[in-house]
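Here the complex is missing one protein chain, while the rest keep their positions.
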Amino acid sequence: MTVAARFAAGRLPRTVHPGAWWLWALGLATAASRTTNPLLLALILAVAGYVVANRRSDAPWALAFRMYLFLGLFIIMMRVLFRILFGAGAASGHVLLDLPELPLPAWAAGIHLFGPVVLEHVLGGFYDGLRLATMIVCLGAANALASPKRMLKAVPAALYEVGAAVVVALSVAPQLVESVQRVRRARRLRGGAQRGMRALRSIAIPVLQDALDRSLALAAAMDSRGYGRNRHLPRSIRLLTGMLTLVGLIGVCVGVYALLDGSAPRYLGATMLPGGIVIAGIGFVLTGRRIDRSVYLPDRWRSAEFAVAGCGVGAGALVHLTSRIDAGNLYPSLSPLAWPELAPLPVLALVVGVLPAWLAPPPLPDTPRFGATAPVPVPSVQPGPAPRPAATGSAGKERSVR
Amino acid sequence: MSPPAPSTRHTSAIRITPRTALVLTIASIAGLAMFLWPLFASPSPESAAHSGDAPLIFAVTLPFVVAVVLAEMTSGGLDSKALAMLGVLSAINAALRPLGAGTAGIETVFFMLVLAGRVFGPGFGFVLGCTSLFASALLTAGVGPWLPFQMLASAWVGLGAGLLPKRVRGRREIVMLACYGVFSAYAFGFLLNMWFWPFLADAPGMVGPAFVPGDAVLDNLHRFFVFTVLTSTFGWDTGRAITNCVAIVLVGPAVLAALRRAARKAAFEAPIVFEPVERVEPVGPPQPATATETETETAHQPCA
Partner (left out) sequence: MIAAHRARIARLAAALAILVLPATAQLTVTAPAARAVDTGKGTPGFCPDGNGVTVIVDFQELGGTTIVRCAPGEQATGLAALKNAGMQITGVARWGEAFICRVEGKPGANSEPCIDTPPASAYWSYWHALNGGSWTYSQWGVLNRKPPIGSFEGWSFSKDKTETSNPPPRVAPTRPTPKPTPNAPESERPKPEQPKPEQPGPEQPKPQPPGSDPAGNPPPAGGTDTPDTTGSRSVDPLAPGPGVAGNPMEAEPPPAAPPVVDPSTTATGTQPGAGPPAAGQPSGTTPAGATWTGGEELARTGEDSGIPITTLIGIALLAALCAGAAFTVVRRRRATSAVR
């Protein structure tokens, strides 16, 4: 294929591997964790929002990004509120509000509430809250961009069954909602009670029983299709994996203890924790060898995925580099109060971070909601009123029911 | 000779072998340490707690620990019936969660988890706790650093429900489960609050309800309780406890009956027996002795 044709093919709408989006988001979050400059953090937020606005799909989970924005706002407000509440006598500086001080009794740990509200103090809380909020919003961007179903495809072999259970759950959940709607409609037709505990019980229990029966039918279907054929592992391998898992977990315990206890030598925590993880990881991988599965249409990492992941990692690395060579602008001073400034290197990091908005292929135009079928154009028998502008899936089902 | 009917009194959809129990115990100790570290952190500046690295390190380590435990629990192979039941019950739990009117990291409704753990056993309860929280996070796009902690805490709730004494039946069983529901709601709330306490409350000046590394455990606990009261998380925990209790009392018996019926039908512990097939002669219509009829007979004899 010519270069132009390959480039055009790369621009075809498709979903990007979720791992690439997660790496990009983690790179941005790492960049955000290295600075308290509010300007830089706000720019990282804007970068995340811009990429999400451009590259998110139309699936319902993609609309959760604004929830993360609200969560970030909540965190910032809590931090600022805490600083205002508990700032008595903490710092001197520009006083914004002179609130009276309220000492709490001794049983409430002798805390002093309120007191003069100092700008530098509140700004410190704002900077810290903004940093945490930015990291959370970056994770929210990953949630909005990464498709959960494709993530489940990438589950390691040792967790194959658990992953299959989660796939079943994701498929059944929308059916449950429809089931509830169906039962409620039937009750309404029969003239049953609409509210109160009796209604709840007579809706919930049939739905539950229906779901459980459906699960047994699903199990029979899986069995008839050959699910659950494990490769036979010799006893020695099973013993080995058990030993590795145990030793690894014990190493993790010791590492956690060493990390928290300052008197333990530093090398203990630094070696036991990663060492325990590695050993348990080997046991984990060996456990997965009993599963003999083949993957239908495996998810490959193509150039767009590498580009997206590389941009995130690059942004994080550039900010990390800045913190090593010229970190002054990354931490604007609060005493004396100084305007936050931008340096060229962090801006370069931001440019690298926003590139996935163009480098990643555009999202699919209108992805059907998972679990629901596409609207089936069934001609309605009676010329009834136009169907409500409900979700396309349930509207289609309702039409076919009538 | 048909295989003996499995007892429905003590179903255990996912068996816990001694090896699994050992792995579970060690992982639970590690997980508990990663939850309660603010109480036991040392004050020296070298320790990770002081440098603020501890939450990040634990956020990376805990999902790995949870994955290892889950792999170990299913290493004996997960029955297709158990898997399907797991999936459906996770879906129910995940669908119930948004009804609890909570935001990420705060709220979940547990009563279904307690009831399912009671019927299907501790191992199933543990895995169900993990998968329902994970499915709920995927459905509501709530994957974040809080997720492994939520998964482990709710897995403990399911595990505990399965470990309750099995011989209690009838109304006493409902009362016991309701009490456990209240207790687990507060325990879950305590653990999750402890998790995000260092994130939210770091009032400077080392005063206020921020935790002080190295202080006596009781002092830090005191500060923690002040923090929970101030942020009214205690109120949310109480709300959750009341919801659990009311739901278990009202719909508990019916749900338990439905689950037990499904467990009986599933027959999780039915031993798989391969019996030799008794050869049965195909019985055809009575055969007259005439030749013509035999011809037609053979012509019409269905394929064996």
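Order of writing sets the chain letters: A and B. Residues in each chain are counted from 1.
Just so we're on the same page, a residue touches a chain if its C-beta (ideal position, glycine included) is under 8 Å from a C-beta of that chain, and two chains touch if they have at least 3 such contacts.
Computed from a predicted model, the values in this text were never measured in an experiment.
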{"item": "Contact partner of the left-out chain, one of A:A25, A:V47 or A:L152", "value": "A:V47"}
{"item": "Touch residues of chain A, complete complex, unshown partner", "value": "34, 36, 39-40, 42-43, 46-47, 49-50, 52-54, 58, 89-92, 120-121, 124, 127-128, 323-328, 330-331, 333-336, 338-344, 347-348, 350-351, 354, 358, 366, 389, 392"}
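Following the convention adopted for this analysis, only the chains that are shown with their structure count from here on.
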{"item": "Chain A-chain B separation of Cα centroids, rounded to whole Å", "value": "21"}
{"item": "In the complex, chain B residues that touch chain A", "value": "19, 22-23, 26-27, 29-30, 33-34, 37, 40-50, 54, 57-58, 61, 64-65, 67-68, 70-72, 74-75, 77-81, 83-88, 90-92, 94-95, 103-104, 127, 130-132, 134-135, 138-145, 199-205, 207-209, 222-223, 226, 250-251, 254-255, 258-259, 261-262, 265-266"}
{"item": "Complex contacts: residues of chain A adjacent to chain B", "value": "61-62, 64, 67, 71, 74-75, 78-79, 82-83, 85-91, 108-109, 111-112, 121, 124, 128, 132, 136, 139-140, 142-144, 148, 151-152, 156, 158-159, 161-162, 164-173, 176-177, 197, 200-201, 204-205, 208-209, 211-216, 218-220, 222-223, 227-228, 230, 238, 241-242, 245-246, 248-250, 252-253, 256-257, 259-263, 266, 269, 273, 277, 280-281, 283-284, 287-288, 290"}
